[in-house]
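A single protein chain has been omitted; all remaining protein chains appear in their positions.
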Amino acid sequence: MGPIIPLFEISEEINLLIAFLIGLGFGIALEQAGFSSSRKLAGMFYGYDTTVLKVFFTASIVAMLGLVFLNDLGMIDMSIVYVNDYYIASAIIGGVIMGGGFIIGGFCPGTSVCAAAIGKIDAMYFVGGSLIGILIFGQTYPLWEKLHFAQHIGPVKLSDTLGVKDGLLGLIVIIAALLMFWIGEMAEKRFKREDISKEL
Amino acid sequence: MKARYILSIVLVSLGLIAAILPQNQNSSLELDAKQLLNEIQVENYVISIDEMANAMINDDPEYQLIDVRSKEEYEKFSLPGAMNIPFDQLFNEEWAPYIDQVARKNVFYCNGTTLASDAWMLTRQKGYKNNYILKGGLNNWYTTIIEPDEPTLTNGQEAMYDYQARLGAKQFFTGAGAADNSSNKKKAKKPVPRRKKKMVAGGCS
Amino acid sequence: MKKPYIKLLGLFIAILLIGFLFTSLRSSKKYKFDMSAEELHSELVASNHEMDPNKAWDILSNNNDDYIFVDIRNPREFANFHIEGAVNVPLQRVLDDEFIPYLKNEKKKVLYSNESIKANEIRLLLTQYGYDNLFVLQGGARYWKENMLSKDVFKSRGEYNDNKLKFDPNKMKAQK
Partner (left out) sequence: MEKKGNKYMNPYLAGLLLGLVLLASFYLTGRGLGASGAMKSVVVSGVSAVNKDYAESSHYYSKYISDDKKPMKSWLVLEVFGVLVGGFISGAFSGRLKFKIEKSPKITNKKRIRLAIIGGALFGFGSQLGRGCTSGAALTGMATLSIAGYVVMMAIFGTAFALAYFFRKNWI
């Protein structure tokens, strides 16, 4: 039964090796998807390229379905799997700030590392900027400490809050995502930018 | 064919299957009926009186006797060094550090076998390890240690050694050196950190 | 123009069929407990499912049809000796489908093994697994053979009392 490493108390070195291998897969998937291009990422918000939407939602749906099936087959103990801790204020405010960073900088941390790896100079500066941002947060932490821990809800799952099964919520998310894919593909036709698409 | 169509079909059908699946919670620690039945068959959870007596005489820190009878019975008579966890309080939070741990062998006992075996079944099914049963309980302990049957010649050498050991144990438990019953209730060994199932630390922060 | 839709529909139906087939095959292989350990614990505290050998003797001599004796020892032991009218359900196979008719019925099942410990554990296991009306013959086959069937008329059957302390702890100290 999984998750394997915490349950079988596998040594730290193997854990780090697995981390590297998973990172390798992550990097390859991001790069192949075209997430190493900031204009492709930004295209999401202007409608000429909705790759971000497609990749992002397909990935989370695949993983979500995978978890549901693994759980049903008795292959994973979901009570151990990490569920993000929910602090209302910091999640929303942090998300808004990140959204601003996304549209201004054109990357998010994962994609910037991936883009920097293939020589995108703007991505390297973005990584540097992220480090500065984290440093600023660290230096001014006393100002945010209260906000950081305000309105704690805990690691709550949406399915528990709504009182539906994980699988049923999954189906709802899938249908919503498919609708978005459809809209996305229509938008790609509507806001076509041949000049940009050719360059990418 | 467009990739989106294939993807939509595959995802919707898998989503439908996922939606009708019953929601069950797996637990990596708790045993199911088949696993528990296997444990019962293997039967390596029983500790013989001789083994236990030997451990008690040597004050082996690996063993912790746990009396699962009621408090009154425990106070009337108990084995030296035993702590009392009355069966009806088995799952009280205060005892969790004692029965859910990986450092020592806990040996459940009662007068006969029923309560101890109940306690073992329940704790084992919850995935707790290192719990054992004293074979035959106090009654067996008495007939083995205090009133041992003298082996006849046909029983062989082994039985004779056992008998000698039992006589020694009897001396230990009843002889002049044995402490008074009231004072030999040694304090239970300190609980050790229990093996707790905790969520993986993750996320980005 | 029509063909791709037929293909997609075929794919849809195929995945659904395989999925349902798979889920229905898998569900028969689970050995999940009906009752949690805590629930079983409170049931054990509240009720007693021990069967005194003397009561069992009465049941047998009265040919009481409400009860059925279940021997959970292995077939060889069963062949050597068993209580009259008992059925043999070997311990390692109690969860098998073929024995469900013996264990899941309205009758009161009295389980016994050589001693009481195994029978008690199997009773707990089956109770938690969703079976009911299960009892444990105290003392098991050994006590039965030695005490209940004893030809020695001078040896009184007496009461089975393994759950009480059989010795006097105060006397033990007096031996000092």
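Just a few scattered comments:
Here the chain labels run A, B and C in written order, and each chain numbers its own residues starting at 1.
Simple rule for what comes next: contacts are C-beta pairs under 8 Å (C-beta built on N, C-alpha and C of every residue); 3 or more make two chains touch, one makes a residue touch a chain.
Note that the structure is a prediction, hence the values are computed from the model and not measured.
Across the complete structure, the visible chains that the omitted chain touches are A, B. Counting over the whole complex, subunit B has residues 3-4, 7, 199-205 touching the chain that is not drawn.
In this text, only the chains that are shown with their structure count from here on.
Look at where the CA atoms of subunit A average out and do the same for subunit B: the two points lie 45 Å apart. Subunit B and subunit C, compared by their mean Cα positions, are separated by 21 Å.
Averaging C-alpha coordinates per chain places the centre of subunit A 52 Å away from that of subunit C.
Annotation for subunit B: residues 12, 14, 16-17, 20-21, 24 touch two or more other chains. Listed for subunit A are residues 72, 74, each touching two or more other chains. Contact residues on subunit A toward subunit B in their complex (touch as defined above): 1, 3, 6-7, 58, 61, 65, 68-69, 71-72, 74-85, 155, 165-168, 170-171, 174-175, 177-178, 181-182, 185. The part of subunit C that touches subunit B in the complex is made up of residues 4, 7-8, 11-12, 15-16, 19-20, 23, 30-33, 37-38, 40-41, 44-45, 50, 91-92, 94-95, 115-118, 120-122, 124-125, 128-129, 136, 162-167, 169, 172-173, 175-176. Interface residues of subunit B facing subunit A in the complex, by the touch rule stated above, are 4, 7-8, 11-12, 14-28, 197-203.
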